[in-house]
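What follows is a structure written as structure tokens; I'll ask about it next.
The complex appears here minus one protein chain, its other protein chains still in place.
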Amino acid sequence: MSGLEFSDLTVRYGHGASAHTAVDGFQLTVRPGTSHGLVGESGSGKSTVAAAAVGLVLPSAGSITLDGADIVGRSAAARRARRRVQLVFQDPYSALDPRMPIGSSIAEGTRATQRKWSRPEQRDRVAELLERVHIDPERAGELPSAFSGGQRQRITIARALAAEPSVLIADEITSALDVSVQGVVLNLLRELQRELELTVLFISHNLAVVNYMCDSVSVMQGGKVVEAGPTSTVLAAPEDAYTRELLASVPVMGRRMTWDDEQPGA
Amino acid sequence: MAIPSIASTDPAAGPGGPAVARRGDRGLLGGLSPRSSFILRRLGRLLVSLVIVVIATFLIVQLVPGDPVRAALGNSATPELVERTRADLGLDVPVPEQFVNYVSGLLRGDMGTAIGSQRSVSDTIAQRFPITLTLAVAAFLVAALGAFPIGVATAVSSRTGRHRLADLGISGLLGVLIAIPSLLFAVGLIAVFSIGLGVLPAAGWGSFQQAVLPVIALAVGPMAYLARLVHVEMLSVLEMPYMTTARSKRLPTHLVYLRHALPNMVTSTLTIGGIMLTGMVAGTVLIETVFAIPGLGTSIVSSITSKDYPMIQGVVLVYAMLVLGLNLLIDVALATIDPRSSITEG
Partner (left out) sequence: MSPRPTASPLLDRLRTPRGVTGAVGALAIIVVAVIAPTVWGSAADTTSVADRLTGASLAHPFGTDELGRDVFARVMVATRVSVLLTLGATAISVIGGVLLGAVATVLPRPIRRLVTALIDILLSFPWLLMALFFSVIWGASATGAMLAVGFAGVPTFARLTYTLASSLVGRDYVKAARIAGVGQVEVLVKHVLPNMLPPMLVNAAVSASGTLLAFAGLSFLGLGVQAPEYDWGRLLGLGIARIYGNPMAAIGPGIALVVCGVIFTQLGELWNESSKRLLGLPAPVRRGPGVSVQPLAEPTAPEEPVVQVRDLRVAFPDRNGDLVERVHGISLTIMPGEVVGVVGESGSGKSVSAMAIAALLGPDSAVTASELSFRGIDMTAPLTNAERSRLGLELAMVFQDPLTSLNPSLSIGKQLRETVEVHEGLSKAASTKRAEEALESVRIPLAAKRLRQYPHELSGGMRQRAMIGMGLMGRPKLLIADEPTTALDVTVQRQVLRVLHEAQLRTGAAILLISHDIALVSGFCDRILVMKDGRIVESLDADRLHEARHPYTQGLIACVPDMTSDRTMPLPVIGALGALRQGQEPLVEGPDGERLTTTEGQRA
């Protein structure tokens, strides 16, 4: 099986009476070169899925494979395979070391390629990547504080690309940004996906953005997938009640909100 | 090798989610209410601390380089005297047995006999301890009662920015008072009130007049420190959204500050206040020495100088237990006052 595949992924935090199952028997296959949306509200476990895929969290059960190779665990093979999955974080303000020039941060990303880079090679690569995300390569020596939120998010994308990934996981990458900047980052991601033939796992709480960005989608609730399928099908004709509730809750431009008689939860 | 942060990462934190963090794991005490689990944890810590203190004081004699008995008696003492004293002190038996004897002695309230005075250590301590406790508690009350009004008033005033010069002056004065060690303050007080004006005695203990200068000397530095802490805490509380909510209700000013601001700074100031209170307990050592007060402080200094180890062990133990007792008091106060006290602890 190729692509990024999660099967029966389970992640628990804590132990004893305080244990909490964040992800519970999660199933997902992202086909190569496509983008898959992962939708859910806070606490649904979608960010934990991302953390498990890049090795920040050790699953309690289940497996994650990339093009058939196991990417979970501490073995050298798993580590190597895992480097081809890169993560872009939600908050561009904490994703860059405030005391490290952005060029060095990006250069650090080239580590994941596990090739030897000479200094000039590395410099050229950083310039190329900055160019790619539409940031002036001359500014590689500046600190993150010199950049705005949208620019920083593009820099973190460049850092992820430096690893030459085949899968890019975007974890709520626009939710900390102003709407006008959001479009720039989304367009960039689409452009990169097309040009680099990336496989993208796009995590978001925003159904409209997922609808625009993704070929297929999974809806998560309480650590489980409640509905999955092609975006057009799932969002146009949702079968699951929770998906329907989510869809009904999204404000639509220029459409008066209506209030039926649903009971507000706790 | 896992980096620890992951354990503390909030599993429930969602995208752009609320800043509300689900608090970390409760470990074995997960089933209890937060408050009782907080108190239980603190009691456990107290117990462990006690054990550490007892072991540490026991080890004093063992860790001293060379022969402690010879060191205590001096080079002129005869070998017979040294051996007899060693037997008196119970140091002629194997170390484990010494420890058992030490602990069982403590349980009976027997801390041995001082080498110098040949008096029971417990008796000396029983006589001197109340003096030290009175001094520390009086100083703490003065510090706390002075610090809160000053800190709150300067914070409110500096926020409205109406009296900038006065604010700068007071904050400068507090800075200077913090920098002056109690020892020095004591000297200054003696110079002015005992020597210069001749209105208050510079030494001794027993009367109210004799207590004034030592208490002030011990209280002023911590008071200034606490006042500045209250000031900073108050300023940060005043910036919180819930204070805007309170102001939006157009409540009378005193309600805004007393009901809405003050309770939110109690936890932090009480925590720091507790640390300062224990610091004051230690500070009595210096102040008692300056003012020649017959408390535990003077006896620890003289016993360290004369290498009177049973006395040192006893006094250090009592000081440490006093500190632990005060910590427990503070913890109980925290658990009673703050509805969330148990949660704020990682």
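Quick notes
Each chain gets a letter, A and B, in the order it is written, and its residues are counted from 1.
Just so we're on the same page, contacts are C-beta pairs under 8 Å (C-beta built on N, C-alpha and C of every residue); 3 or more make two chains touch, one makes a residue touch a chain.
Quick caveat: nothing in here was measured; it's all calculated off a predicted structure.
Across B:137, B:183 or B:200, the residue that sits in touch with the chain not pictured is B:183.
In the full complex, the hidden chain is touched by chain B at residues 1, 3-9, 14, 16-20, 45, 48-49, 52, 56, 60, 63-65, 158-161, 164, 167-168, 171, 175-176, 179-181, 183-184, 187-188, 190-191, 195, 202, 232, 235, 240-242, 244-252, 255, 259-260, 263-264, 266, 275, 278-279, 281-283, 285-286, 289-290, 300-301, 304-305, 312, 316, 319-320, 323-324, 327, 338-340, 343. Residues of chain A in touch with the missing chain: 41-42, 54-56, 79, 82-83, 86-87, 89-91, 93-100, 105, 108-112, 114, 134-136, 139, 142-151, 156, 159-160, 162-163, 178-184, 186-187, 190-191, 205, 207-209, 211-213, 235, 245-246, 248-257, 259, 263-266.
Assume only the chains that are shown with their structure count from here on.
Chain geometry summary: the mean Cα position of chain A and that of chain B are 50 Å apart.
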